[in-house]
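Excluded from the complex is one protein chain; the other protein chains are retained at their positions.
What follows is chain A.
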Amino acid sequence: MHGRKRVKPTAEVEKLRKEKEASKIKEYNGIVAACLEKKNKCEFDNEAFILTTKILSQNPDFYTIWNFRRSILLNEISEDCSEEEKQQKFSSELLFLQEVFRHNPKSYWIFNHRQWCLDTMPNPDWKSELDLVSKMLDMDARNFHGWNYRRYVISKLSCIDSNALNLSKTEFDFTTAKINQNFSNYSAWHQRSKLLPKLVEDEQLGDQGKKPLIDQEFELVKSAFYTDPDDQSAWLYHWWLIGREIRHISILGAYYDSQNYQIILAFDDEIGMLTPFQVAYKNDTSQLNIVEGHWRSVSGSSDVDRMHGSVWIFTLNIESGFNELFVTVKPEWIVPSNSEVKLVSNIQMHCQLPEQNKDTLILMPPQTVAENTTILSTASRFREDILPMTMHERINLLKREIATVKELQEIEPESKWCLQTLLILLRELKYISELNTEESKNIDEEVITICGQLINIDKMRTKRFEDLRSRAIFETATNNLIQVSPNAQQEIIFRDNRLFMSEKSQLPTFTLTNRNLTIIPTPSILLHIRILDLSYNKLTSTIFLSNLIHLQEADLRDNCISSINGVNNLRFLRVLNVQSNLIESWEAVRNGFVKWQGGECKVYVSGNSFINESDGKKLKWEKEMDKIEFCY
């Protein structure tokens, strides 16, 4: 009430209030104890029912009591009870819930119980439920419990209503009204994203009819983020409208190492192995036989880690008696690193073994094996759920949206949502633009600039944007190492396998220094590399090195590395420079070389805080790792 003076309670009044409260608590506890006792004794009588009413009116979050109440109700209606009586019972239950809801509009258990009642009663009145939930949302348009419940009611209504499309349309208009009242409403936008795919299902629309509908959505959401660029809810809807295309997982290369009887498989992303990939051979009899052996990834240190990674090695149990090898990878055998990437088809790799092995490494070109042709034919269709479009249309859409957001960004250079949206749009555009073109290079450049801005603006998420920037920098720098696979447009393979396979005088080298790199996003791309220079960056770990199985020299000077790991399996490593990093203890260096597989190797460690000039000698030779020479 307005205009009432608040009188500070005197000590006396306060004491009385507390006493009153204490007696209330005592009474409540008494009821709860009585009710629970009845529950334990399975006494589903009317007295118990009244007790639950008393408790739940005061504390609707006590779900045990709701459960008990349901048991009582079920018990009552199971006895010879007419349909009418049942209906009557549940109707009064719904009235009770309405009363409880008034005091507590955000309790999960009230909605849960209401749904149970409606699902259990003989003749639920869904239309009146819809009216009720509309009233709820008039009171608080942002109560997500209400929206959730609304979807439930609508799903029931659409089962009984012959014109489900019409229902979707009225629902869509309802969200429009709520958004117009206050567009800072995640629930309303979300509801819209659920309804839009249903609206476009209208067969009469056709692809041409869908476009104006979707464009209208873009206009609406644009109007929202131009009005308030700081409101995240509209941006999220915009992101949903743009959508994220699933990126294909590619096998960059596959090789048979005839000296070590190993198959090497490099993916362009980390995967988990659910089922071992199938390896088979043909001998002279031309019969296909399964090869026994075991798969492990080169990354990680424990056996658990070895079932996850981007470079995989299969060691054959037999060493001879075959002249053809086959490897098969199926999508269902792997777990992608996240929901945005996916292996879309079966891939088979195959090689013949020459009589006399000149090369130790034999290429096994990956071949996409499409089990059904639909995968290939729809591969270039985007946003199937709301507006199917060709790649060309998709590119135009992304460019249009980029232009709009950029226009806003010019007025609001500090808006982080604006910049983040640009990142998303550019990422999508990059994914469908051709590799190694001027355009993809420009996109990377732009991403790098935007990340730099975001690092300054959004201090809470600096690391995230540093990682994103590293990804763009790394992708630009490694562009010349890969090419589009001739088999499938959305897959990539190594550009030049000879780099990996032959011992050239000019060793494959990769240099990317002084670029603020915090991560190496896809180290498998560097599989060929023998000389690596990543000095003067901000790398915090050396674990990615495990993927560079032919690495000979690594320069990681002036980074932020605090310990050495991922190197003990690098058989060809001769030089590792970790000078001027953040290594604080001798242990952090030495642990990296436990079970060292390689030959003599020089490790440069000066400029780290654990080095003390005076005890340098002590470091120089450690008995158990006599092949490692620690140098300043």
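Keep in mind that, in the parts below, a contact is a pair of C-beta atoms (placed from the backbone, for glycine too) under 8 Å apart; a residue touches a chain by one contact, two chains touch by 3 or more; residues count from 1.
Definition applied: contacts and distances are computed from a predicted model.
Student: Can you tell which of "13327_t:CDS:1", "Mitochondrial import inner membrane translocase subunit", "Elongin C" or "RecA family profile 1 domain-containing protein" UniProt lists for the chain that's not drawn?
Tutor: "13327_t:CDS:1"
Student: Can you say which of A:L56, A:I154, A:A224 or A:I443 touches the chain missing from this structure?
Tutor: Of these options, the touching residue for the absent chain is A:A224.
Student: From the listed residues A:I55, A:V100 or A:L408, report the one that touches the chain absent from this view.
Tutor: In the full complex, the listed residue that touches the missing chain is A:L408.
Student: Quick one: say which of A:N180, A:Q259 or A:N456 touches the chain that got left out.
Tutor: Residue touching the chain left out of view: A:N180.
Student: Determine and list the chain A residues touching the chain excluded from the picture.
Tutor: 2-5, 180-183, 222-224, 226-229, 404, 407-408, 411-412
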